[in-house]
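A single protein chain has been omitted from the complex, and every remaining protein chain is retained in its original position.
Up next, chain A:
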Amino acid sequence: MAEVKIKDIVKRYGELQVIHGVNVDIRDGEFVVLVGPSGCGKSTLLRMIAGLEPISDGEMLIDGKVVNKVLPKDRDIAMVFQSYALYPHKTVAENMGFSLKIKGVPKPEIEAKVKQAASVLDLGKLLDRYPRQLSGGQRQRVAMGRAIVRDPRVFLFDEPLSNLDAKLRVAMRVEIKELHQRLKTTIIYVTHDQIEAMTMADKIVVMKDGYVEQIGAPLDLYDNPSNVFVAGFIGSPSMNFIKGSIRSDGGAQRFVSDHGSVLPVRPLPVSDGHPVIYGVRPEHITLGPGGLPVRVAVVEPTGAETQIFARSNEDAIDAMLRDRIAVRAGDHVNFVVDPVNAHVFDQQTTKRIS
C-alpha cells in the first residue's frame, strides 16, 4: 500500500536523454498504466521506480520519502518482467518462495503462502517443475505468483502479457484486474497495447519519446484527447484525421478539408482560414441523408459491426457501424457526424482546440 510521486524525472544515458522531465502522481491503491509506442521510455521509467536504473534528475517518492538513492532490495516493490526472469535453476515453488526465504520467513509459512498463491494462479500441480518445463503462459503465472506472495507496497508490471497468445492475454487481463480488486495494492503497469490500457487502468499515462502526452482516466482520454497523438493512439480502430481549415464565410463555422470535404464543428475560438486537423472516430459516424457524400472503397463485415473504408474526394475516412448494412464497394453513401463528436486540433501545434 503506497503512493508514488514521480517529480521532474529525467533519464540520460551518457549524452542521450531518453526521459525528459516526467511528472506523475499515483495514489494509494491506484491501477496506473503507462502506455506508449515501443521505445518511448516506459520500461526505463518503470525500472527507475524499481531502483534498477539510476535517476539522472528529479525526485522519486514512495509514501512521501525520496527513494532516489534507495537500493531496489530496500524498496519493497515487486516487479514482473516482460521476459518473466524466472530463476532457471529453481523450481516453481522455490521461485515463488525466494523473496520470503531471503526475508527469513519460517519455512512452513513460506510453504503456506506459496501454496495459496499457487492455488489462486492454478499452479498447484506445477510446484516441483523447473521453468524450462513450463509453457509461456505458465511461466507468466509463476512470475505473477512470485510477485503476489510478497504483499509488497507496489506492483510493477513490464508488458507481462505481450508474449502470450491473444486468448490467454484476454484471460490474464481479467485475472490481473481481479487481483487488483482483491489486493487493492498500487499497480504500475506498462504496455504498448492501448486496449490493455483502456480495459485495466484507473488512470492512463500516455507517453511518447520520453515525454508524457496526457494523463487521465481511460474514458477521459477517449473523449477529450489533448492532442493528435493521444487521439490517434487511444481507441480502435483509430481516429480519422483530415487536414484542412475552419471556414465560416459569414455563416456558421465548418471544417473544409484541403480536398474540399465539408464537415460540421462546434463553435471554435479561431479565425477564418485557421489550418486545423479534423478528427472523428469511426464509431461516431452514421449513415444518413445529408452529411458528407463518400464513395465506398472496401467493406469489412465482422458480424457485430461493419467497417466501411471510404473516400470523399481525396480524403480517406472510415466508419464503424453497429448494424449490418447492405453497402458494397463502389456505392455512394453519406457519412453524418454529430459536431459534438468532432475533435479539432491545431495543425501547427497538433494540440486540441476547445
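Just so it is clear, a contact is a pair of C-beta atoms (placed from the backbone, for glycine too) under 8 Å apart; a residue touches a chain by one contact, two chains touch by 3 or more; residues count from 1.
Assume contacts and distances are computed from a predicted model.
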Among "Ring-1,2-phenylacetyl-CoA epoxidase subunit PaaA", "Quinol oxidase subunit 4", "Cytochrome aa3 subunit 2" or "Multiple sugar transport system permease protein", the omitted chain is listed in UniProt as "Multiple sugar transport system permease protein"
Given A:Phe98, A:Tyr211 or A:Phe309, the one touching the chain that is not displayed: A:Phe98
Looking at the full complex, which residue from A:Val18, A:Leu52 or A:Ile325 touches the chain that isn't shown here? A:Leu52
Taking the full complex into account, find the residue in A:Lys115, A:Arg129 or A:Lys177 that is in contact with the omitted chain. A:Arg129
In the full complex, which bits of chain A touch the chain not displayed? Write them out. 50-52, 71-74, 76-79, 81, 83-91, 98-99, 102-103, 128-130, 133, 146, 150
